[in-house]
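And now, chain A:
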Amino acid sequence: MSIMSELTHRDRVFDFLTPTASPVDVRHGPILYLEDVTVSFDGFKAINNLNLTIDDGELRCIIGPNGAGKTTMMDIITGKTRPDVGSVWFGSRHNLLTMNEPDIASLGIGRKFQKPTVFEALTVFENLELAMATDKRVLPTLTARLTGEARARIDEVLTTIGLTDLRHREAGILSHGQKQWLEIGMLLMQKPRLLLVDEPVAGMTEQEMERTAELLTSLAGKQSVVVVEHDMGFVRSIARTVTVLHQGSVLAEGSMDDVSNDPKVIEVYLGEGA
Partner candidate 1 sequence: ADEGPIKVGILHSLSGTMAISESTLKDTMLMLIKEQNENGGLLGRKLEPVVVDPASNWPLFAEKARELLAKDKVDVIFGNWTSVSRKSVLPVVEELNGLLFYPVQYEGEESSENVFYTGAAPNQQAIPAVNYLMNQVGVKRWVLAGTDYVYPRTTNKILEAYLKDHGVADEDIMVNYTPFGHSNWQSIVSDIKTFGSQGKKTAVVSTINGDANVPFYRELANQGIKAEDIPVVAFSVGEQELSGIDTGPLVGHLAAWNYFMSVDTDANYDFIDKWVAYTGKEDAVTNDPMEAHYIGFNMWKEAVKKAGTTDVDAVKDAIIGVSVPNLTGGYATMMPNHHITKPVLIGEIQDNGQFSVVWQTPSTVAGDAWSDYLPGSKDLISDWRKPLHCGNYNVVTKSCGGKSEVAAE
Partner candidate 2 sequence: MLKIEKLNQFYGESHTLWDLDLDVPQGQCTCVMGRNGVGKTTLMKCVMGEESVKDGSILFAGDVELTQRKIEDRSRLGIGYVPQGRQVFPLLTVEENLRTGLAVRQDGSKTIPERVYELFPVLREMKNRRGGDLSGGQQQQLAIGRALVIEPRLLILDEPGEGIQPNIVAQIGEVIRKLIEEDGLTVLLVEQKLPFARKYADRFAIMDRGRRVAEGEIAELSDALIKQHLTV
């Protein structure tokens, strides 16, 4: 795009001129739709002809060997990575491939990263505050005040993630597991239509896992959830439909039982002992 034409796009400079994103349209079927997506890095195909459909309100688990392309898939959905070919739709209205990360996020796609990334210089409270679903344009952000309602919401989430005591500590000092929880909290604050959760229970104890499982299942229905996880116990406890990725494409899809008995899945992923 030439510089000139961008300069004439005044609305791209001043966000108060930007039209607000229109809501996601799910009347005609799935909320997320990936078709024939391929992405390669220096010739290595991390995603190879991937097709995936997530229905509105669904909770989907995705498993697959290390390097199968699960995280890369999330990168594609959230606009971090552009596929070489293929199409990705959010509802039937939004072509995600034409949008950038903040646009996609404001459409209502939230993500928890595999490696927890929080704002280390900000407090736990502020991390949650920033994640909160509100008007995120510049001037509204500048003039934003915290309403009682919003504060209550933050408090609620703080309780859920068990960090109430640490709310005014900088997020940088949290332990690994605490950061995982904070990320989940930020995801909750965003109230997205679609949650992409990459390895939520890594580093959690069995009991914490149970809590997480409860949390995610309670979200499903209102929101759509995609969970990537290697802990089979956890997956079993929440899964309705499981998709197995392998070498960048779908290897198997079905109920947990179907999948875990699939010899191909056992061979490349579960191993005999599991």
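These made the cut because all candidates are chains of the complex that A comes from, given by their letters.
One rule holds in what follows: contacts are C-beta pairs under 8 Å (C-beta built on N, C-alpha and C of every residue); 3 or more make two chains touch, one makes a residue touch a chain; residues count from 1.
Because the structure is predicted, anything quoted here is derived from the model rather than measured.
By the touch criterion defined above, chain A in this complex contacts candidate 2 out of 1 or 2. Every residue of chain A that touches candidate 2 in the complex is listed here, in rising order: 41, 44, 64-68, 70-72, 114-115, 162, 173-178, 180-181, 198-199, 202-208, 211, 230-233, 269-274.
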